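All protein chains of the complex are present and in place, except for one that has been dropped.
On to chain A.
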Amino acid sequence: MNKIKSVIIIILILGFSSCDDDFLDVTPSNSGDASTSIQTLADANVMLTGIMSRMTSSSYYGRNFIIYADAKGGDLTTFSMGRGLDGLYSFNHSPTSGSYSGFWNSIYYSILQANNLIVNIEKLEAEGAEANFDDIKGQALTARALMYFDLVRIYGKPYSYDKESYGVPNVLEPLDALAQPLRATVADNYNQIITDLKDAQPLLSKSKNNGYLNYYANLALQARVYLNMEQYPDALNAAQEIIDSEVYSLYSNSEWVDSWTGQFGSESIFELAVLPSEADLGNSSLSVYLRRAGHQSSSAIGQFIASDYYLNRLGEDPDDVRFGVLSYDEVSPTHLGASYKYSGDTSLSGDGKSTATAVNIKVIRLSEIYLIAAEAAFHTDKELAADYLNEIRKRAPNLAPATAGTISIDMILDEKSKELFTEGQRFFDMLRLDKDITFNDDLGGVPISTRDKTIDRSFYKTILPISQEEINANPEIGSQQNPGY
């Protein structure tokens, strides 16, 4: 009987030994509790890193946002449909299919991260935290301004066209899961953008901060935003402060081509880092989307190539240094339509990392600031405008410099196209300035039934629809759908 007793005791011990309250409290090993994850300066830094990381996502600066403005702006065309993102080119958009809601989703996700960081810093500051959160907060505010600026340009009409029309919901703090925010006006969005930029400006460090935002990046963004708002003196002031600071310098003609093989060059005011084990999209990267079909990888199917309009523009001077990042495409061995800005160079050297597809995204660089300065100055001082323009225009050595007499908005715009090709700018400039956009559909003979060959900003599809998915979850916003959809 003793044996039985001891066996029963063992059984009871085995059976009940794990009877413990903590037993049911299992925590994840790769995540922390959201409510307590920002307590210190180091925590805040980690969250700021997270924001930058989100901005490199494929549906934002990592790829789609860059393609967006070039595919829609007429500088790019496609040789064959169905290769990927061709809906952007063909404007094949509706709320239910081809809504490209990835922009909406991924930018609002990034905004959430910025909001979360800003709100938590303000909370810590209110509680009297000793650490200095200024620079982090300034970066978060500037990043939020950039995100709203990008969103409102995708979903709202240009400020210069109809600023009282719908922009995007203006959300400044993390929302409850069941919140259903509605759209603000374009003007409201721009006001918030300026407020954020102005609030951030004094908080930011003036030193270079590779891969992150600083005081000059904030100014550069102000210059861009003011240009869109047609507040030219403000745009000019911001641009001039950057130029005059001499923190950044333009690439010389001999440096220009090689600048793409390097990271954080002298022109880079805001550059997002893309590393092989981080935001590198490999076979679906910008590098692969823009290079020649079949170049080094049979997965490279040549999504987009330069339109003849662009090549003719750049060809005004066959010696233009900017031909240096172009190579031939599948059209013919002489059609230099493949862009290698995101491959380092035309032999796929990359920008100093182990893969040629992990190439940094130059979000704002000094050349653009010169062109903004030129355009902003144009309205008051044509000579100054010509000076700024010529600093860039000289990259086509055989073209005559602009003068106060010859300079025009179109000339500045053409220069911007040449300089910032495949850098995500063209379409927004064309809409802002109410230009016609003509597409080179005939190059590949692609049948396009969803837009005309030439459009302008009165075409309803120049802004994207609010996706049906959003409307399903947030029905009220359905009544604020962009007209035409």
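Observations, loosely collected:
Everything that follows uses one rule, which is that a residue touches a chain if its C-beta (ideal position, glycine included) is under 8 Å from a C-beta of that chain, and two chains touch if they have at least 3 such contacts; residues count from 1.
Keep in mind that, in the parts below, contacts and distances are computed from a predicted model.
Between the listed names "Amino acid ABC transporter permease", "non-specific serine/threonine protein kinase", "TonB-dependent receptor" or "GerA spore germination protein", the UniProt record for the complex's undisplayed chain reads "TonB-dependent receptor". From the options A:88, A:111 or A:269, the residue with contact to the unseen chain in the full assembly is A:111. Touching residues on chain A toward the chain that is not drawn are 3-4, 7-8, 11-12, 14-16, 18-19, 23-35, 37, 43, 46-47, 49-54, 56, 80-82, 94, 96, 101, 104-105, 108-109, 111-113, 116, 169, 171, 174-181, 210-211, 273, 275-279, 282-283, 294, 296-299, 301, 354-357, 447, 449, 469-470, 472-474, 477.
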